[in-house]
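One protein chain is absent from this view; the other protein chains keep their places.
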Amino acid sequence: MAKDTKHNIDIVTEASFLDASALTIPMLQILKEDGSEHKGAKLPEFDQALAEKMFDTMQFIRILDERMIAAQRQGRISFYLASLGEEAASIGSAAALQDGDMIMGQYREQGALAYRGFSVEQFMNQLFSNAKDLGKGRQMPVHYGCAELNFMTISSPLGTQIPQATGYAFGQKMDKSGHCTLCYFGEGAASEGDFHAALNMASVYKVPVIFFCRNNGYAISTPSQGEQYGGDGIAPRGVGYGLKTIRVDGNDILAVLRATQLARKLAVEENEPVLIEAMSYRMAGHSTSDDPTGYRSREEEDGWRKKDPLARMQSWMINKGWLTEEQAESNLQEKKAAVLAALKKAEKVPAPSIDELINDVYDQPSEQLKAQLDELKAHIRKYPDAYPKTSGSID
Amino acid sequence: MAKDTKHNIDIVTEASFLDASALTIPMLQILKEDGSEHKGAKLPEFDQALAEKMFDTMQFIRILDERMIAAQRQGRISFYLASLGEEAASIGSAAALQDGDMIMGQYREQGALAYRGFSVEQFMNQLFSNAKDLGKGRQMPVHYGCAELNFMTISSPLGTQIPQATGYAFGQKMDKSGHCTLCYFGEGAASEGDFHAALNMASVYKVPVIFFCRNNGYAISTPSQGEQYGGDGIAPRGVGYGLKTIRVDGNDILAVLRATQLARKLAVEENEPVLIEAMSYRMAGHSTSDDPTGYRSREEEDGWRKKDPLARMQSWMINKGWLTEEQAESNLQEKKAAVLAALKKAEKVPAPSIDELINDVYDQPSEQLKAQLDELKAHIRKYPDAYPKTSGSID
Amino acid sequence: MAKMNLLQAINNALDIAMAKNDKVYSFGEDTGGFGGVFRATSGLTEKYGRQRNFNTPLVEQGIIGFANGLASQGSYAVAEIQFGDYIFPAFDQIVNETAKFRYRSGNEFNVGGLTIRTPYGGGIAGGHYHSQSPEAYFAHTPGLKIVTPRNPYQAKGLLLSAIFDNNPVLFLEPKRLYRASTGDVPEEEYTLPLGKADVVKEGKDITLLAWGAQCEVNEKAAEMAEKDGISCEIIDLRSILPWDVETVAKSVLKTGRLVISQEAPLTNGFASEIAATIQKECFLYLESPIARVTGLDVPYPLCHEKEYFVDHLKVYEAIKASMNF
Partner (left out) sequence: MAKMNLLQAINNALDIAMAKNDKVYSFGEDTGGFGGVFRATSGLTEKYGRQRNFNTPLVEQGIIGFANGLASQGSYAVAEIQFGDYIFPAFDQIVNETAKFRYRSGNEFNVGGLTIRTPYGGGIAGGHYHSQSPEAYFAHTPGLKIVTPRNPYQAKGLLLSAIFDNNPVLFLEPKRLYRASTGDVPEEEYTLPLGKADVVKEGKDITLLAWGAQCEVNEKAAEMAEKDGISCEIIDLRSILPWDVETVAKSVLKTGRLVISQEAPLTNGFASEIAATIQKECFLYLESPIARVTGLDVPYPLCHEKEYFVDHLKVYEAIKASMNF
């Protein structure tokens, strides 16, 4: 075949069109659905303590999600969003990182945050928008964030965190920090222009970033295949950008852990940005505002229940002799109690002070803002009954 | 290899990362640099008349660009932008279309417009922003557009026309029009989020659109490889979206014609959106505001001069016995004269009426706009010398 | 006549438009079979097929880019942006493309068939990103029309006008009214004029101006004020661009006083434009400064939403301050 020297490309003389079939990307799996290891599979680095921490976090998130959906139904919180079925994806990936690595999430990665050490009280304070919420009660439930834990505050507009991750990782590289940024997003968010910008820029700048796409089959009601995209998912795009790319079974925590451990090495040691596509399924509704029976079948959901990542890991742990059914069950009960206790405590914490309304717009409130707040306070004093949440605590 | 039934994906048990090398896309070439045909190459459909029309248009554009750059240097027009070196890409692709197909350009596709039948007078009227400009003198030079010729008016913001092409093609499909939309853009514009949106949506909706990327190596001063993108150019992205994809030698008009003819069939007959990446080189500066000596070498430019698409086609035409050197030369002289005559005529046409300032903002000017115009006219009447272009013709 | 809530009125307008003209297409995130997260498009796929009411991928800039192209082709493109807060990725397509499409081409091409629908505004515990009122961001853009209804009757008539108007229209749907109450709505097709304000109630002492859901707030405030003997003229602006200077100015020339209530933050909100224009048009007739009762200059908050919100009490206070100036 001839070669074009300018572009260093092979020359062909017969027109032929490629399509998605030109690039098929397989999926890494280490644990089969029944929790047994594939023979000969290369395992991630782990020890019993790490496995236990991952499993513990999975159980915690399962309970937290369950309890908070119930709390929302009872009207105790306004909104909730579960990660049911996707715990392995966020927890397995977070477990591959170092604490100094930055995590930027979309909103369904409570598992990663819990793994980092966000306490049940901290979760509750955010969910109840109370005075102890690190976010000062300003955002809807599940918009967690914590500087101490290197977990960037969640932002609702989809995809925006992806180019931010590229920028953050650029700073980490320049600082020779030895750290990377891991950025989560859904396959729906991968349709946003920001996704394209982010991956292309990461490829150009060679920064230590891991793009972690949770492909859970849906964006609210929109199925991924054929309505979100026409090709073979998200991973082939990574190849197009020239990123290191891998696809994993997102319900297999060992596959996720292994891929992310290798990705972190590529990122931190070679400044190679990586795209990981984790194939999974959103078992719950999109959020408490959603009812998936309107757009998908019971059978489909049932099929996926058999792939439950928690059950899969549990079988593996039991096989390993690192867990018994009874322990698993009693751990669950403990977690339930802890969540309930924290919930009751958090809902009694008062709302943030009205003064917080104008703080943090800028580093210092402007004169105009101070005047606006004063006017508002005067108004509240006049009609204390109309603003019961704050009128009692106004100075 | 095992298969995951839910996703219909192969399963692997060993992690391995793909990168750009997983998908290398060759380049279609029919004419060698010396203008001879590759042996055994499959030729596009054409006859002598078509070849002559393409060649004629290439010559015209060469002359037009040359003269108008000179006119800009003389201060007769404010701005110009040449397509030097890329004439084969726009003319070869336009020649594969039917007149009823829509063309959406970026700004460097004067060749396609001329091929459609835009007259030298029409070019001049736009370049001089005079009263006969179809665009009513509202946009900078080279922002051509013509409804009659199905050539969408050029818009400066990059990339915006790409999703518009997807939408336009959707309408064509719904109307069962038998037509398609061809959308040009540069490899620089392919970094915009709109590019990503457009190709993904076209893949989902299966619309008759041909995305035609002119990869000319630069976006103003930014070289494509390594600074615009890190992967293997634009074509692999098409595979990622599941589009029919091909890469061609953009300086080989027969390769461009062949690829676009086949693409049109795929688009119109099978509603398959197509991505064509045409590899070329921007021989001129970006525009008359640019000086490329600041960012690239003389040697680089010289290397590309040997690949000149016009010379290549001319050799081929002569080999075919469809042209002689002398004819080629005398045609050039004729075109020069025609361009010069049209230029002189157009610069004497007065500016559009001041009334046009408020037309077409809406289908009808609002009351406020009418009042604003009246106020402006009163002001001009007061200071006629300050607004010489319009004060003479004010009603 | 039927009883409809605002969502039903919108759904009904879409239904009528799609039945009337088969070049009307409706699309957006989750708007296909599912009918959108608020269900404004529910039933349309069943009636008109998956080709005319469909889901888009999750990309607002693509939705509007696609819609611009489709409208320029001669179709009526009715694009939904799931929340007004998520319209900003499409800002370039709207401000640089939609708005300038006809002008820049010398009327060779236009996107007059485009309508962008989006739920907007607060009062639903949505925090920063499910509560914004973005009208002012667009109001600085010649070439766009911007419309918002205050109740189901207005919603249907204005939306039908918007869809078939020969200019691109941004149609803002006050989402806290979606299911808040029902009103009488004719079942057949009817239209209401774009660019015209609606005098909801005549009065002589002071003019109260608002648009969308704030109209209700003004009505409540006016009830309180009337008990104090203050006669309020209530105007619903309806169209934000172009806006009806004449009707507002006429009212203020009569009353000498103007209170504008606006959900969005104060600075450079649309109330500012109104105040700037009316202080000029009515300079010698103004008996007190034009008052803007607006959100604070902060991102729309969650836990202090009630305090942030422009409620009837705040408007009532502004009325009194204006009367006692």
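Lettered A, B and C in written order, each chain numbered from 1.
By definition in this document, a contact is a pair of C-beta atoms (placed from the backbone, for glycine too) under 8 Å apart; a residue touches a chain by one contact, two chains touch by 3 or more.
In this text the structure is predicted, and so the values were computed from the model without any measurement.
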item: Which displayed chains the hidden chain touches across the whole complex; value: A, B, C
item: Contact with the hidden chain (one of C:Tyr48, C:Phe270 or C:Phe309); value: C:Phe270
item: Touch with the omitted chain, as defined above, among C:Val95, C:Val199 or C:Met323; value: C:Val95
item: Option from B:Ala189, B:Ala284 or B:Leu310 whose C-beta touches the chain left out; value: B:Ala189
item: Chain not shown, touching residues in chain B; value: 78-79, 129-130, 136-140, 143, 155-159, 188-189, 191-194, 219-222, 227-229, 289-290, 294-295, 351-352, 354, 356-358, 361, 366, 368-369, 372-373, 376, 379-380, 382-383, 386-387, 389-390
item: Interface with the undisplayed chain - residues on chain A; value: 102, 133-136, 138-139, 143, 145-147, 152-153, 155, 157, 160-172, 174-175, 181, 193-194, 196-198, 200-201, 204, 359-363, 366-369
item: Footprint left on chain C by the chain that the document does not show; value: 61, 85, 88-89, 91-92, 95-96, 99-100, 103-104, 128-129, 136-137, 139-140, 142-143, 241, 264-265, 267-277, 279-280, 283, 286, 288-292, 297-299, 325
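Following the convention adopted for this analysis, only the chains that are shown with their structure count from here on.
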item: Centroid comparison with chain C (C-alpha atoms), farthest chain; value: B
item: Chain B and chain C: spacing of chain centres that average the CA atoms, whole Å; value: 39
item: Approximate Å spacing (C-alpha centroids) for the pair chain A, chain C; value: 35
item: Contacts with 2+ other chains: residues of chain A; value: 191-194, 227-229
item: Contacts with two or more other chains, residues of chain C listed in rising order; value: 57, 59, 61-62, 89
